[in-house]
Every structure is written in structure tokens, then in C-alpha cells.
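For reference, the structure discussed in these notes is given below.
Here the complex is missing one protein chain, while the rest keep their positions.
Order of writing sets the labels: A and B. Residues in every chain begin at 1.
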Amino acid sequence: MFEAGPEVRRKLGHERIAHLVLAAVTMCIVLPLFAILAYLVVKGWPSLSLAFLLEPPREMQTQGGIWPALIGTVYLVGVSLAVAAPVGVLAAVYLNEYARDTWFTRLIHVAVINLAGVPSIVHALFGLGAFVLAAGLGQSILAASLTLAVMTLPVIIASTREALAAVPRSFREACWNVGATRWQTIRVVVLPNAISGILTGVILQVSRTAGETAPILFTGAVMYKAVDRGDVFPYRLTESAMALATHLYNLATQINGAPDSLQFATATVLVGAVLLINSTAVVVRAVLRSRRKW
Amino acid sequence: MNAPLPRPIVFRRPWYSVALERAIEALIMVCGISAVILVGGIFFFVFREAFPILASPNFGLGEFLFSIEWYPTSVRDVRYGVLAMIVGTLAVTTLAMAIAVPFGIGGAIYLSEFCTPKLRETLKVVIELLAAIPSVVWGFIGLTVVNDLLITLFDAAVGLNVLNAALLLALMSLPIIVSIGEDALKAVPDSYREAGVALGATRWQMVYRVLLPAARNGLLAAVLLGVGRAVGETMAVLMATGHAVQIPTGLLEPVRTLTANIASEMGEVSQGSEHYRVLFTIGVLLFGITFLVNLAADLAVRGRRR
Partner (left out) sequence: MRALLSHRRLAVGALAVSVLGLAACGEGGPAPRAVLLNRGSDTMINVAQAWAEAYATVAPGVSVEVAGGGSGVGIAALIDGTVQIANSSRPVKAAEREAARASQGADLVEHVTGYDALVVYVHASNPVRSMTLAQLRDVFAEGGRLTRWSDLGVQHGTCPRDTIIRISRQSSSGTYDYFREVALDTRDFKLGTLELNGSKEVVELIAHTPCAIGYSGMGYATDGVKMLPLSNGDGPPVAPTAQATLDGSYPIARPLYMYTVGQPAGETKHYLDWIHSPPGQRLVAAVGYVPLPVPAPGPSGAPAPEAHP
């Protein structure tokens, strides 16, 4: 029989220790998510209810709900999505389907990488300088959304590019061979086959946009707006709005006399919304991927 | 027999269809270069607001970069020195990376080499969700939870300090380090692994003798992207560092970062004033720093692919 010698046993011992340590390390990364979620929900529980979502704040925002902030965030996300999604997808189409490997394409590539790395507060400065002041939009939903759109553009470009690149080249060639033009091929073959990746990227952009605070601080978020309960069209695009993320910041730093549970409930709703959107992306990806035939 | 050949059928697309296609392709081209325009635009607009102060004789670049005294609204002697904030940013980022890198690389190794495929998928989803938590929520956690924790555990004089912010930043940059790090490990050809195993190496020996050296560049890129995220983070550090201008002498001292300083002061400053322009100058500085970090990360990734 083979008997493990001392050298081998030591080796296997190391292996076991390494496995345990790495598993523990991974748990340390994963556990905070659950700890944070649990803590937020428990502390926010007394204030959480459907009415909390649908009602406007009352008594100097120390009571009532978060409706104006919730709907404001929907506006900001919606407008920025309407700008960033088409531009981002088309940009990715250009990079993946049209651009040849030239110095200019490499320049675009470097630009996308760096756009993704620009700190959110620098985006805020850009939004202030370009949209609020130079374009004369003032502090408004439009200015804030455009700032957010610029910020999330590289994310959409990157994820869409990845999705497009995953479509096999043979698909395109088959289409070209029957005489289709480049654009026809893209429209009929490439985009439909890449839709799952594109959608996932766009949904992830939504979740990122919903949680951003710094870029909207001086481009369109305000502390308080009177909005009726459940009113779906309270804002014009040219006026400023409340947003969930800035509302949480204000509750934590400025709004006086609110019970603690109100802050935690707001944080819970913000995190919950973001995680819900993210999970949707995960599900969409899984479902569409399982239908993929190649 | 000699019947005339049928005339070949030629499908001619109507002119408007061709024109439409041309238009769409032009649009695609414009969108494609939008990233370049935007990066240029960001630099232009931020620099444009900063420029008048840079050109003004009252402003000394040396004092700006090498003085720790930040008194932008002083009645007696206005001073714009950002050295303490540069040091603060460095301190918080370095400590965050010291915490996040071992955990991040360890997590990446575990995901890529040790765990079952099913567990890996689950863990990846959870880590993706961790990455989605907004920075203002992290800041809120720092303010409400970590603050008390540090006072109780370490008798810290104040719970908003370097350690508090670094813990949050570590958690925030971990998902990036883990996922990019895992990609880097996955990119190492399986033949390397097989060769290692064939020589009788255990998985751990294989990881640390073969995989880590082979994936060096990719792992470096993962860490650099984590650094980029940490340097650029705003809301969490604004709420968790304590926002005090000083060179820290310990981990439990409050500091201020460049990003947080802009977020804190821009809201109330009057447009076009010196203070306003100096804040934009800090923006230019930050833009430059993160540009370099990201460029380095990109070069590291390309090095891996080569």
C-alpha cells in the first residue's frame, strides 16, 4: 500500500490549512453584506411600511415617508438611462463592429478606461461647470441626470462591448455572405444575440445611478420639495428634485429630531432598491443565457 | 433553345434605405467617439473653472501643494494648502489596500481554484451585490456603526478617523479586487495547472508557485483598480474620516481627503470666487491622479494579455 510519507503529509496539511484560510477570508468578504442588511432592516423596522414609501415627509421631515425622494430618484435614473443607454450601446457597436485597430481606436479605449476611473466628485464638478453653468440648465433634474449619464456611460460601453464580442464571428460572416450590409447584420444578427449581456449592463447601470450621491449634490438635488402622496408626475425636468441618496445624507447630517429608525428605514429602502435591481440583472442574465443555443 | 435569357433580377435598395443606413452609421460613429469627447470635456470644463486662479499672481502652486494650512475662508489670512489632504487621501487609501489586498487576492484564489463551481456562482453574485451598496450607505454605516465600534474597542478619542474610512474603503474595493483578480487567475492557461499537478504539487503549491507568478500583471491591475476606486471615493470618506485637516500621526486620527473636501465645501461657496476656483483646482489634481492610476492598471492588463 502507499503510505503517505512525512513530506507528503506536511504538504497535505498545508493544503488543508490554505483551503481553510482562503475559505475564511472569502467569508469575511461576503459576511459584511448580510450583517449590514440585517442591521439596517432591524434598526429601520419601526418605520418601514408601504405608507413610508408612498407618503411625503412631514413635520420638517422628521416623520412621514420618502415619496418625493423615491420618485425623484426614479426621474434621475430614467432620464440618465434614456441618454446613456442608447449612446453607450451605439458606442460599443462602433468599437466592436466598425473600428479597426488604429491609434484612434486605442485612444477611444484609453478614454473609456479613464472615464470609468474619474472620481464621482470630479464628475460633479464637470456637471456643475458644463451642464449647470455653461449649458445654462441650472440645478435641475436634467443637469443632474446628464452628469449621471456621463458617469455611467463607460460602464454601459464596457458591458455592451463584452456582450457583442461574445457573439461568434461566424454568425456575422453567415449574414454578410448572403449579401447583408454591416448595419443590417448588426441589427438582425448581432444585437439580438447580444441582448442579454446588453440588458444586464444597462440594469446594472440603473442600480449604480440610483445610489450615487456626490454627482447630484450640486447639480440638481435639493433638501425638500413638497410632493403629494403617491404623485407620479411631481417634477418638471427643468427643476430640481429630492433623491433617495441625498435624502439619506441629509437625514444623517442635517435633519433634526427625526427618530433613528427613519434614517435606517431610508437606508434600507435605498439598499433594498439597489439590490433588487441588481438581482433582476442576475436573473435576466441567467434566464437569457440558459436560452442561448450556441 | 435559343430563348433569351431571363433578365437577372437586381434587388436595388431604395435610396432612403441606404441614406438611413448611412445616417445610423454616422450616429454610431459619433457615439463611438463620445468617450473621447467626454474625457476631453471633463478636463476642459473642470480646468476652465480652475484656470483663472492658476494664472493669478496671488496663487502659488508650491504653497498649494506643499502647505498643510487650509483656511479658505479665513478673515485674517486666507491660505490654500492641500498637502494634508493629499497625505490624508494617501493614508486612507494605503491602509484600505493593506486590508483589502490580502483579503481580495485570497478571495480570488479561493473562488478560482478551491471552491466548487456552484458555490463559486453564489459567491460571485453576493460579491456583485456587495459592490452595489451605494457609497452614501457605507458612509452612513461608518457614522453610525463603525464610529461607536472604534471608540468601544480601541478607546479611540474619536471614531471618525483613518481606520474607520479605510475599513469602509476596503469593503468597497474588495469586490473589484476579487472579480478582476479572479479573471486574472482564470486567464492562466490550464496547461500550467496540469503541469504543476503532474509534478505532484498540491493545489496550494501550484497556486503559489505557478499561478500567482503567472497572473502577476492581472493581479496588479486588480489592485490598481481598487486603488483608483479608493482614491476617488467621496461620500463614504466624507462621512467617516472626521474631515479634519491635519497630517495623521496614528490610525485613530481624523483626516481629510481631497474628494471629501470638494464635496463638503463646493455647496456653499459663491461661484467665481477664489475658493471656488481652488476647489476646481483640486478637481484637476484628482483627475490627474486617477488618470495615472487607471492608465497604469490598463497597461498592467495589457501586459497580461500579451
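Here is the rule we go by: a contact is a pair of C-beta atoms (placed from the backbone, for glycine too) under 8 Å apart; a residue touches a chain by one contact, two chains touch by 3 or more.
Fair warning: this is a prediction, and the values are worked out from it, not measured in the lab.
Engineer: Touch partners of the unshown chain, restricted to the chains that are shown, please.
Structural biologist: In the entire complex, chains touched by the missing one are A, B.
Engineer: Consider the whole complex, including the chain that is not shown, and state which of B:206, B:238, B:258 or B:300 touches that chain.
Structural biologist: B:238
Engineer: Based on the whole complex, identify which of B:54, B:151, B:251 or B:299 touches the chain you can't see.
Structural biologist: Final answer for the missing-chain contact: B:151.
Engineer: Using the touch rule from the top, list residues of chain B that touch the missing partner.
Structural biologist: Chain B touches the missing chain through residues 68-77, 84, 143, 147-148, 151, 155, 157-160, 238, 242-246, 253-254, 256, 264-265, 267-271, 275.
Engineer: List every residue of chain A that touches the chain not included in the displayed model.
Structural biologist: Touch set of chain A with respect to the missing chain: 58-61, 75, 78-79, 81-82, 85-86, 139, 191-193, 195-196, 198-199, 222-226, 231, 233-237, 240, 250, 252-257, 288, 291.
Criterion: only the chains that are shown with their structure count from here on.
Engineer: Could you list, by residue number, the parts of chain B that touch chain A in their complex?
Structural biologist: 21, 24-25, 27-29, 31-36, 38-39, 41-42, 45-46, 48-49, 102-104, 106-107, 109-111, 114-115, 123, 125-130, 132-137, 139-141, 143-145, 171, 174-175, 178, 202-205, 207, 225, 228, 231-235, 239, 259, 262-263, 266-267, 271, 279-280, 283, 286-287, 290-291, 293-295, 297-298
Engineer: List the residues on chain A that touch chain B in their complex, please.
Structural biologist: 11-12, 14-15, 18-19, 21-23, 25-26, 28-30, 32-33, 36, 39-40, 86-88, 90-91, 93-95, 98-99, 107-108, 110-126, 128-130, 133-134, 150, 153-154, 157, 181-184, 204, 207-208, 210-214, 217-218, 245-246, 248-249, 252-253, 263, 267, 270-271, 274-275, 278-279, 282
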